[in-house]
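Got a structure for you, written out below as structure tokens; questions coming shortly.
A single protein chain has been omitted from the complex, and every remaining protein chain is retained in its original position.
Lettered A and B in written order, each chain numbered from 1.
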Amino acid sequence: MPTLKINGIDVEVEKGTTVLEAARFLGIPIPTLCHEDGLTPYGACRLCLVEVSNGRKKTLQASCCLPAEDGLTVWTHSSRVERARRLLIEMYVSVCPSSKRIQDMASAMGVREVRYAAKDENCIQCGLCVRTCEQQMMAGAIGFSGRGLNRSVTRPFDITSPECRQCGACLYVCPVCESRCQGPQAETTLCNGCLNISTVCFQSYDNAMCFLDPCHACEIAGPFRSDVQVKPRSKEFTHIVEK
Amino acid sequence: MLKLKSPHEIKELQLCLEASETSRPCISVCAGSGCKASGADNVLAALHKEIEKRGLKGTIDIKSTGCHGFCEKGPVMIVWPEKVFYNGVSLSDAKDIVNSVTNGHKPVEKLLYKDPNTGKRVLHENDVPFYAGQKRILFGNNGKLDPKDIRDYIKVGGYAALGKVLTDLKPEEVVAEVKAAGLRGRGGAGFPTGMKWEALRKSPVKPRYIVCNADEGDPGAFMDRSLLEGNPHSVIEGIIIGGYALEAQEAYVYVRAEYPLAVEHLSHAIAQAESAGLLGDNILGSGLSFRVHVVQGAGAFVCGEETALLASIEGKVGEPHPRPPYPVQKGLWGKPTVINNVKTWASVPVIINRGSEWYSSIGTEYSKGTMVFSLVGKINNTGLVEVPMGITLREMIYDIGGGIPNGKKLKAIQIGGPSGGCIPASMIDLPIDYEALTTAGSMMGSGGMVVMDEDTCMVDVARYFMEFLEEESCGKCFPCREGTQHLKEILTRISQGKGTEADLELLEDAGWMIKETSLCGLGQTAPNPVLSTLRYFKDEYLAHIREKRCPAKVCRELIVYEIEATVCDGCHACVKVCASDAILGEKEKPHEIESGKCIKCGACIEVCRPKAVLVH
Partner (left out) sequence: MKVATMPQVEMEKVEPLLEQYESRRTNLIPILQEVQDTYRYLPQEVLRKISQKLRVPMTEVYQVATFYRCFSLVPRGRHVIQVCLGTACHVRGAPRVLDRILRDLKMAGPGTTDDLQFTVETVRCIGCCGLAPVARVDNSHTHPHLTQAKVGGMLKKYEAKTEPAAPAQSDEASHAKA
């Protein structure tokens, strides 16, 4: 049973446990996008990165793919890790601003501006749909194709595979399918662009879509954070680049 | 049919070949890809014809050899036994060359190398400045042997190291020798080879595999190609020794698809080695069984990354795996695997033959031996250069490279391909070794050295590399896939005069993030061209941003083509080639360019004799 140190705490785990699982076992929150229990780890979203020391060097490694070993020393929230995550999520928002999940993560990490030109993609290539189809639904009807900037999730030859049973698992597991609220200033790249309003949007707008689970940005814009004064984003950051 | 049954027989054969070496004149013509493209095949054909015509067959030998390295002056050749070096040969020179051999070996003056500094003609290869500064322990034999004849290799001492290893050394001793020599991986990262081999031997898992990384994807680098085309046996010998030392039975050489000649010569050499008893079962009677397979790449730069390469051999997409586990623990099909670069493998027989002490006496404290560079770009003497580690950039560029053509000023030297960085001209006295280059923000890489002059725009160079990387990224991990696209987008805006100073900070932040968070070496080094150009050439970036000016006059949105009326002689040549019909003018009268239509393709500049087209 390997013993490792996470944030100064010694923890003994079963052989084969990943550092991500060990950290979550200790109650330490590590953000992920491409991870799902029951699917093989993928290591593509890079949000679960932690700082690891082997005695000589400190490197950043994806905790979802890192097996817990004796003598490993891990920091999950060092300043290097937090900076990396914040810069990562800023880029995620620019690529996929319509995703509620990504917007919530950005708000939680305190991202205040998005400096990249916004794209409007609806896929972050986390691979959850591909892996779910293959490993949980035993169908393998969709997959990746292409490379680099031309890479995408597709059906072979753009024809629905005979293996596809139209089960919808791919839609269910997608982390960016859930759209953010269509409330005021929805064209801004970053959700907390509407931090300057103090009430939750549906009380002010009849036709705003909302969720039982309010968007993080709206939550922290609530009465508890009325002392925070954030200027609305300037138009410079609202240009959406058409693909 | 050559068949060697013991190490002793190799030595015997070598002595026999040396003894039978006559003083018969031999013309060895370089037939590497570079000289071939310059017409070496025609030269060879013309020489054969001339010799045939004069009935001199059997009196004068003609050999087609591997790359001599001096590609700029190709086709090149050496006439033995005087070792006269000819360059820029064309097929019409065949008669003169044959004459010079028959008429008392008086050399053909016009084909001798002319030293641009002294104006004097140089007779021997070793006196040519390009070669004088080199130490060609890996490439030196290229000019002496026909890559398709194993006997030539044996004559110069080939396979003697294998013989020595099989008779005198135990596997662990071979590893110790390589470690003592201080050999570091020549593929780019420079990991100590001996340590890698030791790590593999620790694993009890069998079978083990050997892989040779010949995916040389760095644009501007062609050392591995030349070695595989010109002296494939040197690489094969190294691999077999590796197989013995690491107790592996199979090796795979992964050659990129763009090198058909290298694949051909390598496969031919393997077949020859097999029939000679140097590969297969019971090699040289030692009981060692070893096979080498050639695998072709399919056009993906990322397959130069070791874990992606292994995935490609397994028939999958070239997507890298996170490390650990390293290939020495879990490599090809999950088994322990040692992957090394072509030059690393070719260094092994040299180390065995001449000893680790000799090898480690060359180079610097931590970077031993020689390094092979492809010296290309804006330099007079382009070609392959093998130098001891520790030589300065100044010696490389000016002594060996012959300086910058057309009297232009040196601006930067890009080392290490897309993973490397640009070193500014001010650092020209930097010694070349692994650590010095990394500290300077660049990387040794696999040896590509691209020289840039004052007409190169560093913003354009950074953008060029990002364009390369966004296509070649495997696309699996987010920071590399999206990050390279964003970096390119920002650099494109800057090159078009639409950048802001905030963009420079953004480039630094994004660069840091991509370096820190990417899954593999491609992503982790992708921002290097951007970060190094920002570090040393910030003023150029600022000129693009603040003044909307490209100092090197390269970025198309920021330049204007204009015809100098006083210089233009109205010859009308430019009008004929203008891509967008943007030039107006009557013959004999000065012409004019309509800047609204001009797409700055540069065709007019190419054809204008009086050089009347100016770029602002």
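The working rule: contacts are C-beta pairs under 8 Å (C-beta built on N, C-alpha and C of every residue); 3 or more make two chains touch, one makes a residue touch a chain.
All figures in this text were calculated on a predicted structure; none of them were measured in a lab.
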Legend entry - Of B:29, B:221 or B:507, the residue in touch with the unshown chain: B:221
Legend entry - Residue touching the undisplayed chain, where the options are B:7, B:74 or B:349: B:74
Legend entry - Options B:261, B:504 or B:571, residue touching the unrepresented chain: B:261
Legend entry - Candidate in contact with the missing chain, chosen from B:382, B:419 or B:442: B:382
Legend entry - Absent-chain interface as seen on subunit A, which is shown: 130, 134, 140-147, 154, 156-157, 161
Inset, instruction - Go through subunit B and note every residue touching the omitted chain. - result: 31, 33-34, 36-39, 41-42, 64, 71-72, 74, 90-91, 216-222, 225-226, 257-261, 264, 295-301, 312-318, 374, 376-378, 382-383, 414, 417, 448, 450, 452, 456, 461, 464, 468, 472, 474, 577, 579, 601-603, 606-607
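Here, only the chains that are shown with their structure count from here on.
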Inset, instruction - Give, as an integer number of Å, the spacing between the C-alpha centres of subunit B and subunit A. - result: 41
Legend entry - Contacting residues of subunit A [partner subunit B, same complex]: 43-46, 49, 60-62, 65-66, 80, 84, 87-88, 91-92, 94-95, 115-117, 124-125, 144, 146-151
Legend entry - Contact set on subunit B toward subunit A in their complex: 300, 302, 317, 322, 469-479, 481-486, 489, 502, 506, 509-510, 512-513, 516-519
